[in-house]
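Supplied in structure tokens, the structure appears directly below.
A single protein chain has been omitted; all remaining protein chains appear in their positions.
As written, the chain order gives the labels A, B and C, with residue 1 at the start of each chain.
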Amino acid sequence: MNDLNTYLLVAAILFSFGVFGVMTRRNGIAVLMGVELILNAANINFVAFSRFGGMNFDGHIFALLVIVLAAAEAAVALAIIINIYNNMNTINIDEASSMKE
Amino acid sequence: MDNIFINYSLFILFLPLAAFVIQIFFGKKLPRQGDWVSIGAISITLILAIAMFVGMLLDYNPDFRQEASFTWLDMGAFSIQLGFLVDNITIIMLLVVALISTCTHVFSLKYLKGDIRYSRYFAYLGLFTFSMNGIVLANNLISMYMSWELVGVSSYLLIGHWFEKESAANAAKKAFLTNRVGDIGFFIGIMLIYTAIGSFTFTDIFEGVAGGVLVGTTLTLAGVGLFLGAMGKSSQFPLHIWLPDAMEGPTPVSALMHAATMVAAGVYLTIRIFPILSPDALLVVAYVGGFTALFAATIAITQNDIKKVLAYSTVSQLGYMILAVGTGVYTAAFFHLLTHAMFKANLFYGSGSVIHSMHHALHEKNDHETDAQDMRNMGGFREKMPITYWSMLASTLAIAGVPLFSGFLSKDAILAGSLSFAQHHPEHFLLPVFGFGAAAITAFYMFRMMFMTFHGKPKMPELIDDIHESPKEMAGPLVLLGTLSVAIWYTLPHLNPISTDGSWFTTLVHPVTAVVPGSFTAHAIEEGAHHAHNLAMGISIGVAALGIGLAVLMYLKNIISPETWGKRAGFMYDWSLNKYYFDENYDKYLYQPTLRLAKKIAWIDWELYDKYFINGFGHVTNWASRVSGKFDYNIIDQFLVDGVGRIADNFGFMLKKIQTGKLQNYLLYVTAGVIILMIIQSY
Amino acid sequence: MTNLQSLSYYYPELILSGVILGAIIYDLLIDKSKSGNVGWFLIAGLMAVAGAICLQDDTVTTLFTNSIVLDPFASFFKLLVVLATILVSVVSLQSGELSEYRKGEYFTLLGIIVFGLFLMVSTVDLIMVYLSIEIVSIMSFVLAGYLKQNTRSNEAGLKYVVYGAFSSGIMLFGLSYIYGLTGSTNYFEIQHAIANLDTSANTALIMATIMMLVGFGYKVSAVPFHFWTPDVYEGAPTTITAFLSIAPKAGAFAMMIRFFNQVLADGGAMGGLDTSSIAILPWANILSLLAVITMTLGNVVALQQNNIKRMLAYSSIAHAGYMLLAMPVMSGDSIYAIMIYLVMYLFMNLGAFFVVIAVKNKTGGETFDDYKGLGWEMPMIGVAMTIFMVSLTGLPPTAGFIGKFYIFASLIKGGGQFYWLVLIGGINSVVSLYYYLRVVKVMFLEGERSETILQPPTIMAVMILATAIPTVILGIYWTPVADWVQNSLTFFIQTL
Partner (left out) sequence: MENILSWLIWMPVIGIGIIAFIPRDKNDLIKIIAAVTTGLQFLLTLVLWQNYDAGNGGMQFMERATWIPSFNITYILGVDGLSLPMVILTALLCFIGIFVSWNINKAVKGYFALFLLLDTGIIGVFLSMDFFLFYIFWEVMLLPMYFLIGMWGGPQREYAAIKFFLYTLFGSVLMLIGILGLYFSCGNTFDIQVLMEVAPDALRGLTWWGMSAIKVIWVLLFVGFAIKVPVFPFHTWLPLAHVEAPTAISVLLAGILLKLGVYGILRINYGLMPDGVYWFSGALAALGLINVIWGGLCALAQTDLKKLVAYSSVNHMGYTLIGMAAIIAAGEANGLNLKAAQAGLGGAVFQMFNHGTISAMLFILVGVIYDRAHHRDIEGFGGLAAQMPIYTGITAVAFFAGLGLPGFSGFISEAMCFIGAFPVYKGIVIASTLGILLNAAYFLWAFQRIFFGELNEKYKDLPEINRLELFTVVPLLLITLFFGIYPAPFLNLISSTMDVIINHVVSLATFASM
């Protein structure tokens, strides 16, 4: 049962949780976690394809790279959210919607 | 252009124009406001015209004809030649125009003394004479059309001379527009002919029609089209409404234009194009002429304004001439035109001097409301104004068709022509009935006018002692034209005052055979006229006597009172009094609907089409926005640019709403977008 | 080409990274007040890089085990990005918004974005695609939220971060599937694999491509992935808005051209002007649909704006739409047209933003009423803005018209099925006339004429002229640009 499809299935579920998480959670940090979920879902895909698809190591390299970039992205995102907190002392995303239309 | 006649006619044509230009620019500054410039010019043209007339008489050659033409514009295949044509008819017409114009100039010296636009008046007279001569001398339809419209403009200017009066301004506009209606017909006729024959000059047209290039219904339509132009100018039946109103202009103008020359232009055109008028076209001409004669005469009976009577009598006499052309005796028509010009102008001058003296009398009494032209205020002027009375009497006798006077000769010829036509074509018996009926009524209303103004007790006794004869400048033309109303001038080499055979006129102006196959041959016309001559003479004398007698009974001896007959006539009387309500009907069914239509279209163009049709989409989007719920009123009034802009505006407004500012909505829209794209792409 | 050998071809990027590191160190040495010098340092460095790129003309090779390529096409875009960054940096030194902040990090981040864009334009490998997008995006998140005290800038930063991360996440997921289906991350191998895949895999491939489209669409701000643009453009400092509206967009277009023609089509269009490629995957009509919606929404909503910066945001969306119009044609001409349009767009768009910055420095306002009667008060600004607005509408004799002319020409040459696109493009330019001219109307036709004449500071005036003059000149005589673009149309093609 542990062949390619299961991994893809898990990745797809993780992906949809991630998308769902990003769209519904009020808290900025929770949204970032959602994004992380999406990225990791892609990682699982890469590693699974590389392992089971009989391909070369590109998948693994790609996954490593994604982890690095996810970290960088998280750092910057958290910095911005802290900044928002300092100014508006809330990290509720809906608060930050003064610019519209 | 070496020959003398063409040179003279050029002078006759351009001298008045020169006078017009001088008057317009320097009129005010010249001594006596430059009237001597105009009179000088017009008298030179008169002398030249007389010289040509005498030359014609000496030459005494019926087929005299000289033509000169030049290329006006040439674009390769399409080119227009203009030119001058001088033949017997032209010479006579030039003389008529020059004579009457001179008389009007002289008459106006006193009549318009002290008028604020004195110099401009003489300028317009010069312009009129130039354009009238332009019509007479034209050898092609284009320059005739051009002078046609110039005559229309000069009549507009002269009728509107006292433009302060609202009625004068309206009359001028009405005259020009009605003439324009006629001119449209004229132009369509020209186009029909040009498309078929390819040239505008009469000679080519006659050859073309003779050669069968233009036949059948197009020929008739072309003929009727040209005749429509004549109807406009000579105020025949449907387009007659402008002539009575044209009386708003000064009386000398009415004498010159609306009696002798301008209105005769229509008849002159019909005479010129007679050879190409097909039998059906001639029938149309005849019926229009005949009906107008009778119709106008019936109105003249009940008119009380002296100039209106003369105006309607002119309309009816013109109807006569057109009837004559229609029935084939177009030389008689030209003869009547000649005689009519003389006595009708004289009648107008007479009425002018009567009105002039009435004005002075009223001025003394400084009572400004009573109308100086209303015959009911006149009466008993015989002793006070002998010269006016006798000259007017002469003309009245002439117009009534009493023997020994010019009118009798010409009218008799016409009636003979229509009678012989009826004998040849019994189904058209109506034409002579029109003719003789009109003759009777003419005699009646003319003498009614004479008796009401000159005979009987003065209706306003206090005025009578201030009425006195007009000064010599006004009396001169009266006397001159009065004498010319006598028959003797027209029968000259032979002295028999009754018949014109052998007279200078009949020899010099003889009918040319019609170019249209199957139409009248010259011989048939002359022979027919002779045959019916005696019978027609008898009936016309009888009819004239009847008319005069009735007028005597009613207005001289007051045995039959006009009021009782008026009531007994009932609706007939007030129909005729109000000119058959033509003006009112035209206004109700023609002018108002056009104005309303114009207003509607302008509204459509400015309001509806611009704001709604192009912005019409705006409504569609409004409906859409209302349906989509929460849009309130201020959204709708935010229309900045109409049309496409408004659609864009509305969509923009709705789409703008999507940008809600909430981050998660954006992400929702993105995922939705992705899903939609996937769905689309999978098909 | 092994990594060491390719280093010798990679000296422009090396110089660039040297400049970035130098800038960071230089920023540490000097205090806050003189932090502007970092800007000048960066500008000097970028000029050096530009010189280096020019030296490399028409060498066509792949570098770093064919993950990126070096070809005139990439050099063209690199030069374009460098030019845009230089212009923006000079103006950033004058911009009032940044005056009380340290500008050191500002310029280093700009340098890093340039590096990311260098990678973006020359990538032929999926990994490099994701890497370059992430570099550019992360740096621009920070720059968007650079004004810490200003809540709107923070909000812009936040929205940009979450939106950017989310879109690149989806793109990554798509990339993983493409990798899975084709077994390789290199463009040419993928193209070869897709060509040989049986059609059953097509639906999966298309789903993956659409997910990738999310990433590209987000970068190019094509509808329906444009939602971040208006808010971020309005919130971010105006200089950054100017930069975002041109440099990343150019990079993204380069990447899209390479990806769509090289991977999803047989790469025929890469041959030169009159060549065209045949799509393996039917992506043409999706892109034309996207282009039409982008254009129309951009123009139509821009009508409604009364904040000039926000209006320019929607106008840049609309212009992205005009450029996208040419993509589906897949011919050498259409690539040529997009490149010319980008050059013209660079000048007129930057010019418009520079005027907005100049006005903001002077009056501090961004809405239309702040521009009332400005044409009389500052005639130089008024005339310049008129030129930019007219050019953005696409009227001759300005550069904008030439850009649109080439796009429409490539569409009509592309064949009958694209004529309706030209029609819609035309109608959109007519609609766009209204809001562009509204700026001119407000400046000249409304507001009373003040007698006192103000002139913008000299450097600002120079920069506005530096963009206004080319906008007009290129509208009349644009052969040099046409030739430059023509001989940079050579690509690195590897047929397996």
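As a working rule, a contact is a pair of C-beta atoms (placed from the backbone, for glycine too) under 8 Å apart; a residue touches a chain by one contact, two chains touch by 3 or more.
All values reported here derive from a predicted model rather than from experimental measurement.
Here is the thing to keep in mind: the chain we left out touches B, C in the whole complex.
From the options B:Ala77, B:Leu495 or B:Ile559, the residue with contact to the unseen chain in the full assembly is B:Ala77.
Considering the full assembly, B:Glu164 is the residue among B:Asp63, B:Glu164, B:Glu427 or B:Glu563 that touches the omitted chain. Only one residue from B:Gly198, B:Gly212, B:Pro461 or B:Gly542 touches the chain missing from this view: B:Gly198.
Counting the whole complex, the residues of chain C in touch with the unshown chain are 376, 386, 390, 393, 395-397, 401, 405, 408-409, 412-413, 416, 419-420, 422-423, 426-427, 429-430, 433-434, 437, 441, 444-446, 449, 477-479, 482-483, 486. Summarising the interface, chain B meets the missing chain with residues 24, 71-78, 142, 145-147, 149-150, 153, 156, 160, 163-164, 166, 168-170, 172-173, 176-177, 180-181, 184, 187-188, 190-192, 194-195, 198, 594-595, 597-599, 601-603, 605-606, 609-610, 614, 641-645.
Criterion: only the chains that are shown with their structure count from here on.
Separation between the centroids of chain B and chain C, computed from CA atoms only, is 78 Å. Note: centroid distance chain A to chain C, computed from Cα atoms, is 26 Å. Within chain A, residues 19, 22, 93, 96-101 each touch two or more of the remaining chains.
Counting partner chains per residue, chain C has residues 158-159, 162, 166, 170, 230-231, 304 touching two or more of them. Of all residues in chain C, those touching chain B in their complex are 158-159, 162-163, 166-167, 170, 203, 206-207, 210-211, 213-214, 223-225, 227-228, 230-231, 282, 286, 289, 297, 299-304, 427, 430-431, 434. Here chain C touches chain A in the complex through residues 126-127, 130-131, 134, 138, 141-142, 145, 148-149, 151-152, 154-159, 161-162, 165-166, 169-170, 172-173, 175-177, 179-180, 183-185, 230-231, 234-235, 304, going by the rule given at the top. Residues of chain B that touch chain C in their complex: 640-641, 644-645, 648-649, 651-653, 655-656, 659, 661, 663, 665-667, 669-670, 672-674, 676-678, 680-682.
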